[in-house]
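One structure is given below, encoded as C-alpha cells.
A single protein chain has been omitted; all remaining protein chains appear in their positions.
Labels run A, B and C following the written order; every chain starts at residue 1.
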Amino acid sequence: MKAAIVGATGYGGIELIRILHNHPKIEDITVFSSSQEGKTMAESYPHVSEIVKLTLGDIQPERLNEHDVVFLSTPPGVSADLSEKLSAETKIIDLSGDLRLKQAETYSAWYQRESASESLLQKAVYGLTEWHKEEIESAVILSNPGCYATASLLGAAPIAQYNAVDTSQLIIDAKSGTTGAGRSPSAMTHFSEMNDNFKVYKVNQHKHTPEIEQELENWTNKQSPVTFTPHLVPMTRGIMATMYAPLQAGWSKDDIEELYHSLYDNHPFVRVRGVDTFPATKEVYGTNYCDIGFTVDERTGRLTVVSVIDNLMKGASGQAVQNMNIMFGYPEKEGLDFIPIYP
Amino acid sequence: MKAAIVGATGYGGIELIRILHNHPKIEDITVFSSSQEGKTMAESYPHVSEIVKLTLGDIQPERLNEHDVVFLSTPPGVSADLSEKLSAETKIIDLSGDLRLKQAETYSAWYQRESASESLLQKAVYGLTEWHKEEIESAVILSNPGCYATASLLGAAPIAQYNAVDTSQLIIDAKSGTTGAGRSPSAMTHFSEMNDNFKVYKVNQHKHTPEIEQELENWTNKQSPVTFTPHLVPMTRGIMATMYAPLQAGWSKDDIEELYHSLYDNHPFVRVRGVDTFPATKEVYGTNYCDIGFTVDERTGRLTVVSVIDNLMKGASGQAVQNMNIMFGYPEKEGLDFIPIYP
Amino acid sequence: MKAAIVGATGYGGIELIRILHNHPKIEDITVFSSSQEGKTMAESYPHVSEIVKLTLGDIQPERLNEHDVVFLSTPPGVSADLSEKLSAETKIIDLSGDLRLKQAETYSAWYQRESASESLLQKAVYGLTEWHKEEIESAVILSNPGCYATASLLGAAPIAQYNAVDTSQLIIDAKSGTTGAGRSPSAMTHFSEMNDNFKVYKVNQHKHTPEIEQELENWTNKQSPVTFTPHLVPMTRGIMATMYAPLQAGWSKDDIEELYHSLYDNHPFVRVRGVDTFPATKEVYGTNYCDIGFTVDERTGRLTVVSVIDNLMKGASGQAVQNMNIMFGYPEKEGLDFIPIYP
Partner (left out) sequence: MKAAIVGATGYGGIELIRILHNHPKIEDITVFSSSQEGKTMAESYPHVSEIVKLTLGDIQPERLNEHDVVFLSTPPGVSADLSEKLSAETKIIDLSGDLRLKQAETYSAWYQRESASESLLQKAVYGLTEWHKEEIESAVILSNPGCYATASLLGAAPIAQYNAVDTSQLIIDAKSGTTGAGRSPSAMTHFSEMNDNFKVYKVNQHKHTPEIEQELENWTNKQSPVTFTPHLVPMTRGIMATMYAPLQAGWSKDDIEELYHSLYDNHPFVRVRGVDTFPATKEVYGTNYCDIGFTVDERTGRLTVVSVIDNLMKGASGQAVQNMNIMFGYPEKEGLDFIPIYP
C-alpha cells in the first residue's frame, strides 16, 4: 500500500512518517511540500538521517492520485482546494480544519475565511474514531479532528450521550504543549518567553470550539455553546482537558464509572483510569492513547472529567493512522502499538 | 526594626530574606530552624554567599520575643503551637495554613489534624491585603493567605462582592509552578517526572478550598462551595487561576471592566489588564503583583477571569511583607518595589 | 524466549520493558524488585496501564534461573552478589557498574566499596557493542557500559584506536539529562532547583571515568588519565559529550571524516554526521542511536568531537537489548527499530 503525505515538513507530517515508516501495511511513502521540494526529509529533520530516505516533491494532483491514501497536513484552505482536484477514488485523510465543520457559515465565522464546497463538507467523515467507526469504514474523505476537540470530546462523550450532564453547562479548561502551534517560530512560542511561563490565549475564540459543539449537538440533539479556554504549557507535547459540569439528578459516582467503562473498555486506545485517578500528560507521550479520569464532588454536585492525549498522536497523526486502519480494514492498532516513553 | 524568620530554609523563608535584606526599615534579621541550627544560610542556599551572613539558630520563644516581628514559615501545626508561647506583644506573621480558617471543624476536616485554639483563630487576622487593610493595621497575629487562595480571591473579589456572579457557581481551574510544593524532594516534583509533563492533583481536595469559601462567605453572606482544581505546571514559579461563572442579569462587559478598575486602581499591587487582555504568569515573576484579565462570552453568558501571581511573592513572602508594612505603618510598597524579571 | 528484569521499577527497568514488550523474540517477561514485590508495574508506572500486566516478584535466584536472560538493573553491589548465585548457564546482562572495571583496586578506589570477585570480573564481557561484538557473541555475563562512557567511547574510539590524537590529552565535557540520576527524588534533581538551571558535579570524580580510561588503554596500550566533567542539563533524557584533543601531525579533517565513516558506516546505530555537522540530543530521543559530529580548528590544531545518545537507550537499556540480540544470535536491530520522537 502506498501513502502520500502532503505538507510533510510540519509536525503532523513528520509524526506521520514516524508511524508509517514502520507500519506493516505501508510499502511506500511519498512526501510532498509546497515550499521545500527537492529537499530531503533529513535536511529538514536531521533526526531521521539514514532512516528516512525521502525527497520532497512538489504537489501535483496526478501524482497524488497514484497513492492508496493521501494525508493532507496542510495550512487552512489547501485541503479544501486540493481535495476537489483529486480523483474521486483517492482516499484522503485531512489533518487540517478545512472539512471538520458541516455548516459553511460556522466555518466562516470561526476561521475567518470561506469554507470548502458544500458537497465536500458533506462528503467528509468526521474521524473521531471511537464514535464514528462505521462511517469511517466507508469514508473516502476523512476529516481528522482537532487536537483539543479530540481530548475534549473523548472525555465528554459518555456524559453527553447519556445525558449525565447538561452539555450547555460544560466548561472545558484545556492545556496544551507548544507543538500544537506548529513549526513556524513565533513570539508566542519563542523559547525565552515560553520557558518557565504559562499562558492563556484565544479565550472563547479557539477554532476547535465549534467542532466540539457540533459533535455535542449530534449526540444530544440540542445546541450547546460551551466555554472553551486553551492554555499553553511550557512543554513540547501533550494536552489535558479538565472539564466541569453539574451532574444530573439520579446519577452517582459509581454510575459514571460504569458508564465510562462500558463505553470504552473495548476501545484499545482509550484507557479509563476510573474514579479519583487522574492521568498526567506524559503518561501517553508518543502514543495514541487517550487516558480519562473523573470524580464527583458531593459538596457542589459537579462532575470533573480529565482527559489527556499526545496532541501530535491521538490529537493528529496517530488518530489519522488509526482512521486509515479502519478505512482499509486493518486492525485498529496496526502500526500504533507503542508504549508511552516515560520518563 | 528587627525581624525573625522561623523556618528560614524553606522557600518562603529564603524569599523573605531576599525581600527583607534590602528593606529600608529592617535593620536586623535573625533566622531560625528546627533542624539546621548552626548552619549558615549560605550553606543551605549558596546563591546568598557573601550577601547574607546569617547563621540559623534553634527556635526558642524568648529569643523570638526580642524581635519586632516574627515570620513563621513553618510546617502545619508549628505556628498554632508556637504562637501561643510568644508574648502577646510580639507581632506574628504566619505563612502556614494553621490560622487561616476561623472554624475549627472546617480546619480539622480539610487539614486532617486538630486546629489551633479557638482564641488564637479568632485573634488572627486574615491577610488578604487589598481587602483587609484596616484590620491588618491593628493586627498582632496575621495569618497570611495561601498562594492559590490569593490568586483566586483577588480575581473573584469584585464579582463576588458586587454580586455580578452567583459564587455558588464559581469554578476555579488553577495552575501552579512547583515551588508551591516546597523544598522537600518528592516523586511528584522529581525533575525527571515533572519536566515536559502536566499534572492535576488533589481534585476537590486542596486545603486552600475552604479558605476561598470562607472569604466568599464573608463577602456574600452565603455559603458557596466552589469547585477548585489545582494543576502542576513544569515551571518554577507562578500561579494562574482561570475562573468561570455565569454573569448575572443586568451586567455587561463594560460594567465588569469599570468594577475592577474602580476597586483596584488605587491598589499598587493589583494590575487590572482589562477586557480581553490576559496576563501570563511570567509577567509578575519575582514581584508582588497580581495581574487580572477577564472577558464575557456572549454565546454562553459566562464570565472568565484570569488572575496570575508569583506564588512565592504575592502568594507567600511578598504579601507577608506587604502586610508587615501595613501593620507597622510603613508605605505599602516599601521594600517590594521590584520590576518583574522578564524574560 | 523468556527474560527476567531485576530492579524493574527503576528507569533502566521500565525502559527495558518498553523495548522487550514489543521485541519479536521475547515471549515472556518476568519482573523482580527487592522492595515492591506484589505491586503491579502499572501501580508504579501508570503509563503502562492496560499494556503491561506484570506483577513484581521478590528476587530468588532459582526463579531467575528459569529465564534465558536476566537483566540486572540494580543498585551498586547487588549484581556482584547476585551473579554468583545464578547458574553458570543463565545469561546475565548487568546494567550496573559492578562488573565494568577489570581491576579490583580501580573499582574500590572509584566506587568506594569492595569489588566483585576476580573471577566474575574476568568473566564479564564489557558490552560496548560496536567494539566488542565477537566477545559479546559468546558472553555469558555481559557488563553493560555506563551512559557517559558509551557516549564518550563511541565518539573517541576511532581517533584513539588510529592514534589520530594522544588520548592522554583528551578532555571530555559531558552534559546529561536528569534521568541518569535515577528515580529517587533528591535535592539535586528537585524540579524547583533543576528547572531553568545548569549544574556541574563530581568534577574529576565521576565513576564512569575509569571505565573510559580502561577502554582507551585497551585500544592504545597506554594509560591515559582523561579529564571528564559531567554536567546536569534541565532536560529529561539525552547526553552530549563534547571532546577535545590536539590532532596528531599528519592528520587532516578529511582523514578524520574518512576514518569515522569507514569504522561506523556498517554499524546500524552509529550515525556519523560528518564534518561541521553536529547533532542535538533530541535527535536520538527514545532510540538506540549514537550520533557523532566533529571538526578540526585550523587555528588551534584541535579536534572537536561531539557525540550524543539517549542515556536510557544507547546509554542503558537500548544497548542492553542490542547486546542481548548479539548474545542470542538475533539481528542487531531486532526490537530496536525506533525512529526518534521529535519534537
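Criterion: a residue touches a chain if its C-beta (ideal position, glycine included) is under 8 Å from a C-beta of that chain, and two chains touch if they have at least 3 such contacts.
What you see is a predicted model, and the numbers here were worked out from it, not measured in a lab.
Summary of contacts with the chain left out: across A:R183, A:K202, A:K253 or A:H267, the touching residue is A:R183.
Among C:G238, C:P268, C:G315 or C:G335, only C:G238 touches the chain left out of the display.
Only one residue in the set C:V226, C:M324 or C:I339 touches the chain that does not appear here, and it is C:V226. The chain not shown here touches subunit C at positions 168, 171, 173, 175, 177, 192-193, 195-201, 203-204, 225-227, 229, 231, 233-238, 240, 242, 244, 276, 278, 280-282, 285, 295, 297, 299-300, 302, 304, 306, 343. Contacts to the hidden chain, counted on subunit A, fall at residues 11, 177-179, 181, 183, 185-187, 189-196, 234-236.
For subunit B, the residues in touch with the chain missing from this view are 11, 14, 17-18, 21-22, 45-52, 179, 195-196, 236-237, 271, 273, 279-280, 282-286, 291, 337, 339-343.
Going forward, only the chains that are shown with their structure count from here on.
Remark: the per-chain Cα centre closest to the mean position of all protein Cα atoms belongs to A. Centre to centre, using the average C-alpha position, subunit B and subunit C are separated by 46 Å. We define each chain's centre as the mean of its Cα atoms; on that basis subunit A and subunit C are separated by 37 Å.
Annotation for subunit C: residues 11, 179, 195-196, 236 touch two or more other chains.
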